[in-house]
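Yeah, one chain of the complex is gone here, protein chain that is, but the others are all in their spots.
Read from first to last, the chains carry the letters A and B; within each, the first residue is number 1.
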Amino acid sequence: MQFTELVENLKRGQSGVVDFKIEKNPVILSAASLDKANENEISFLDKNSPLNLKNLLKTSQASALLLPANDAFIIEIVNQLSFDWILLKEPKIAFAETLDFLYPSEREREGIHKSAVIGENVKIGPGVSIGANVYIGDDTEIGAETIIHAGVVVYKKVKIGAKNLIHANSVIHSGSSLGDECVINSNAVIGGEGFGFVPTSNGWKKMPQVGIVILKSKVEVGSGSTIDRPSVGETIIGEDTKIDNLVQIGHGVTTGRGCAMAAQVGIAGGAEIGDGVILAGQVGVSNKVRVGDRVIASSKTGIVSNIEAGKVISGFPAIPNKLWLRCSANFKKLPEIAKAIRQLDRKNAR
Amino acid sequence: MQFTELVENLKRGQSGVVDFKIEKNPVILSAASLDKANENEISFLDKNSPLNLKNLLKTSQASALLLPANDAFIIEIVNQLSFDWILLKEPKIAFAETLDFLYPSEREREGIHKSAVIGENVKIGPGVSIGANVYIGDDTEIGAETIIHAGVVVYKKVKIGAKNLIHANSVIHSGSSLGDECVINSNAVIGGEGFGFVPTSNGWKKMPQVGIVILKSKVEVGSGSTIDRPSVGETIIGEDTKIDNLVQIGHGVTTGRGCAMAAQVGIAGGAEIGDGVILAGQVGVSNKVRVGDRVIASSKTGIVSNIEAGKVISGFPAIPNKLWLRCSANFKKLPEIAKAIRQLDRKNAR
Partner (left out) sequence: MQFTELVENLKRGQSGVVDFKIEKNPVILSAASLDKANENEISFLDKNSPLNLKNLLKTSQASALLLPANDAFIIEIVNQLSFDWILLKEPKIAFAETLDFLYPSEREREGIHKSAVIGENVKIGPGVSIGANVYIGDDTEIGAETIIHAGVVVYKKVKIGAKNLIHANSVIHSGSSLGDECVINSNAVIGGEGFGFVPTSNGWKKMPQVGIVILKSKVEVGSGSTIDRPSVGETIIGEDTKIDNLVQIGHGVTTGRGCAMAAQVGIAGGAEIGDGVILAGQVGVSNKVRVGDRVIASSKTGIVSNIEAGKVISGFPAIPNKLWLRCSANFKKLPEIAKAIRQLDRKNAR
């Protein structure tokens, strides 16, 4: 792709082209980070990059750059150098769009691999690709242009919408429902049975888990993540919610739209997560807790009670992030604090 | 199922029917939570439910209710309304039994799917179901009425008892042994090799892991969970122990009977867990630690040393739960505490 072509493409996108400089009009063949890019490669700098990243501009071998507008320091550097560049309101979005242009996703072969096993009364839409050794249970529906990779197991009575991408060896249990344009990464498990056991004098009595899991459209589920179905009713993942690897979503959880849950997050049964909630890595949410819209929890936070919308929280049990930072700074001083009290005590005892 | 039939069924169960009211004798078609139930649905309220749940009774559309005996507030509400109800010593057990009646588990087709690959000298009991693309290694035994879903891989010389339910794409390694009535959920790994490496001047020397994993009867293992085999001897999961999703059980761990381990718990090699131990989500147990019978650890607890039977613990390192609650409450005050000391110091210096 010629640089001029990229400029025209980005103008039609969402990244807000502010200005650009075309000098050599290089051919862009691929993309790389600033320190690793070579000739015919494009790189980017995000808004508010730290100084050490900005200084990499001076030595970068990239042929073209996507840069934040309104950064005098960056403009000054690049004006002394011979890059072709584009200034953007959102350089990171521009980089994502550029990768889409440079690396269009390969079409999988349409059709059903001869080793796949398809149950009875399965409805398969046009343009669907079903890979080797896939198993599809009875009465399941698969929408148009959905791609199912090798080794996937879909149980009975599952509804899969259009343009879903389901990676190898993942499992989707009976009754589950996927909207459109979802991505299920490898070895994820959707709709496995919730963990419900009632203590009795004879040991655990299993609470049957006869509910279902619903993934709205544009949900993505990471490799090895597990989303359980409830005893009755539904576990619901809201539209455009993105779930990283090895995340556990318990039975009967509901999440709003546009959430992001980083790797190894665990959400216990019945918790209600609002819209736009962001949970960093290894966060835990206790059962039946309500987490308000746009709450942000930093890594390893333990949320054990309801959190109001918009809060930024940390620690276990979760407290406001700023308070937690000050408490943590003082935690390190606990031996000194204890010593100071012993000394004050002694003085007062005199 | 007619309501009267349900009453008779529950009388034969473990939930302790105390009283019931039959007025409309509705047909019960399904079950739902109190706020979502509609006509011809049954719902329940557990013992010691909070007031906001009890108040849902006033607006619930359910046709029948399972309720705790001896709760005057509840009795008063329902006597003003037209539900048919059953009062029970254990309404949650009654609800579990009711789900069993309403949703009898579907029988899988008996027999071996033609795409399954069965090794040499495999013994398969009567009534066994083996799904599509399953692989069973040589010299393995599968007991009567066990169900193995699509994509499961069983290595060599595995012993699987009767009435086990093994979900899709899970893996059971050589030499492992399962009792009867176990449930292995999707993508779980039983008997993978333990993590053992000895540092040498040439890098890590692998400690061979030639032991096995034994699951006693009625063990359940969650989706994506992993139970490792040890270098020598056995990893043993005691009867009726229930393990949630994404749990790691290290090599040589032993657990007692009737334990429950919530999602993302990790138990390091050689730990000994007693009977009836309950570990909440994301708890960690260090290697070779002994956790006594009936210990309860709240979420994210880190158990780094032996714990006596019956203790309720929290925090990292684990301390008694009540102490931890008070310490956590004071953790939030650390900035104030530090400030108070500075002030006292200044006063004393005068």
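Rule of thumb we're sticking to: contacts are C-beta pairs under 8 Å (C-beta built on N, C-alpha and C of every residue); 3 or more make two chains touch, one makes a residue touch a chain.
Predicted model, so just to flag it, every value in this text is computed and none were measured.
Listed residues A:36, A:288 or A:322: the one in touch with the omitted chain is A:36.
Remark: the omitted chain is touched by one listed residue; of A:23, A:39, A:100 or A:138 this is A:100. Looking at B:91, B:238 or B:266, the residue that reaches the missing chain in the full complex is B:266. Touch with the hidden chain on the side of chain B covers residues 115, 117, 133, 135, 151, 153, 155, 169, 171, 173, 187, 189, 192-193, 195, 197-198, 200-208, 210, 224-226, 228, 231-233, 246, 248, 250, 264, 266, 268, 282, 284, 286, 302, 304, 315-317, 319, 323, 326-327, 330-331, 333-334, 337, 340-341, 344, 347-348.
For chain A, the residues touching the chain absent from view are 14, 30-33, 36, 90, 92-93, 95-97, 99-100, 102-103, 113, 115, 131-133, 149-151, 167-169, 183, 185-187, 218, 220, 222-224, 240, 242, 244-246, 257-258, 260, 262-264, 281-282, 299-300, 328, 331-332, 334-335, 337-338, 341, 344-345, 348.
One rule holds for everything that comes next: only the chains that are shown with their structure count from here on.
Mean C-alpha positions place chain A and chain B at a centre distance of 27 Å.
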